[in-house]
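See below for the structure under consideration.
All protein chains but one are shown at their positions in the complex.
Chain IDs A and B follow the sequence of writing; residue 1 opens each chain.
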Amino acid sequence: MRARHAVVYWTGFGITLALLIAAPLVLPEFWRRFLTEILIWGLLAMSSDILIGYTGMVSFGHSAFFGLGMYGAAAALLSVQPPNLGLALLYGLVGAAVVAGFVAYFSTRLRDIYFAITTLIFSQIFYVIIFTWTELTGGENGLTFRRPPLAIPGLFSVPFTSQTLHWFVVAVVTLSYLVLRRITRSPFGMVLQSIRENEARTRAIGYPIERYKIVAVMLSGLFAGLAGVLYAVQNQFAAPDFVFFLVSGEAVIYNVIGGIGTLVGPILGAAFFLLLREGLSRFFTEYYLIPVGVIFVAMVIFMPQGLLGFMRRWLNQ
Amino acid sequence: MSLVPAAPLLEVEEIHTYYGKSHILDGVSLEVGSGEVVGLLGRNGVGKSTTLKAVASLVHPSRGEVRFEGRPITRLPAHRVARLGIGYVPEDRRIFPLLTVTENLRTGLDRHGVTAARKKELLDKVYAYFPVLAERRGQAGGTLSGGEQQMLAIARAMMLEPKIILLDEPTEGLMPRMVSQIREIIDVLHREHVAVLLVEQNVPLTLEASHRIYILEKGVVRHHAPAAELQADDAVIHRYLGV
Partner (left out) sequence: MRSFTGTWACSVEFLQTIPFDQLLIQTINGIVTGMILALVASGLTLIFGIMDVVNFAHGELFMLGAYFGVIVLAATGDFWLALVASSLIVALLGAAIYLTTLRPLLGRDPLTTLLSTFGVSLVLQNYALWQFGPVARKIQEPFTGQFTLFYLDYPWYRLVIALLSAAIIGALWLFLKFGTFGIWIRATTQDRVMAQAMGIPVPWVLTVVFAIGAGMAGASGVLFGPLVGVNHAMGLDWILKTLIVVVVGGMGNLAGSIAAAIFISLLEAYASLWVSPAQAIIVSFVVLILTLLFRPTGLFASTPR
């Protein structure tokens, strides 16, 4: 049984991966970029699934982590010439980690709704800081910069094409998925899920749940920051809009639509939402968010487990 | 001798309830006649409280039916059941802590079709029965002692002018002196022609106060007899309750 599950799972994984790799070879430019963006937002949503789906903490703070990853990368790409990918990754991840640590320290002592509200307010705090500290962050207009080449210093340096960038993103997202999957199935991940099921009992058994929660937030923040770095590299700009709490809200929407606690669900949720938005915007011009919002609310009420929710146990085995 | 009255006020027929996957009530049936005092005994956790909650519609049985005055009430929402004339006094009282004594009483008093004169009448009556409550009428419910809260909980249910009151372990946590007061209150209810379905751990009190007794074990009624019979021969009590 276990063996058969593994075969089916990895076959599915392989097929999906193959499709993603083949995509840029067949898709027109617009859809190529679209797919890359889906993956990046999917990574953001996946990172928040660690909190929502596995630890049971709904966070609205991910826009801060994403934004700091983005601005961190921007800082690296603007301050150090020639632009260096590795440095962008480093700055971005460190930035996101610091912010995540800060938010984690204050918020994790609170439960449920209070946690959600506090993380929301924190992402707004960072929004305001970034928005008003114009000298450092470019304020409202954000920052623009050049895309770094794919480089291992001393070995080779190759500028990204739209195709190779897509493959790079596929690689990063796939790796992130595998890492996160490994973590959720580890003893650490089991404790997180136990916290989600019954926090009081987990605490009573003797686990220092505050510490686990803080690590969970930082882990989640790290991968959200990674998504921010990827976004910066792909689009070559950073703007405060991405730190606004609505972006966190969208990540949560992807989670709910796709199915929390599945890691893969949120990516699908992002795809569903972005495709829906793209499709509806052809008909409804600017007001496509109305039917999208209605669909979202309907899903919360009638399909709370999301698109992949029924596969949740299976995906986590 | 027919045990049950001809046209019972309350009929519970084969109700089943679940809590998650646990099967709590596994086909409970009982009846209470107009003005009767019926006791429900059993060890901890057999489902006595759940039975009362099912009658009050605070818990919805997945199978079975509850009928009040002949009409099925199983699917009705709890507030309609209360208005029909079923008063509920829960375990641990649950009076409204931040409402005053009077306001607590008013939650039952302020109903459609009750004139101001009648409201005053009912309030005066209940304050006559419970002078302690009259003394504390302006105090917040949460500041009352355990015994006073129990009186308030019962008085509050009486404000509904119910035909039956469901009493869930009224003597729990009370001093022995207060137990006799509870006994008196049950007598008062009986005099007012209010039926009582009494769940209790205090066996002697229940045997004294009730006309008939049901004994519950693991979610089913195992024994049903007039109280007098059980008072005379307590082997059955020993068997099911171990006291």
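Structure notes:
Rule of thumb we're sticking to: a residue touches a chain if its C-beta (ideal position, glycine included) is under 8 Å from a C-beta of that chain, and two chains touch if they have at least 3 such contacts.
Note that the structure is a prediction, hence the values are computed from the model and not measured.
Although one chain is not drawn, the whole complex shows that of A:Leu110, A:Leu150, A:Ile183 or A:Leu315 it is A:Leu110 that touches it. In the complete complex, the hidden chain is touched by one of B:Ala82, B:Met151 or B:Leu207, namely B:Ala82. Considering B:Asp110, B:Glu184 or B:Asp233, the position touching the chain not shown turns out to be B:Asp110 (whole complex). Residues of chain B in touch with the missing chain: 56, 58, 77-79, 82-83, 88, 90, 94-99, 103, 106-108, 110-111, 156-157, 160. In the full complex, chain A contacts the hidden chain through residues 58, 106, 109-110, 112-114, 116-118, 120-121, 124-125, 128-129, 131-132, 245-246, 249, 252-253, 256, 286-287, 289-290, 292-294, 296-297, 300-301, 304.
The working rule: only the chains that are shown with their structure count from here on.
Mean C-alpha position of chain A lies 55 Å from that of chain B.
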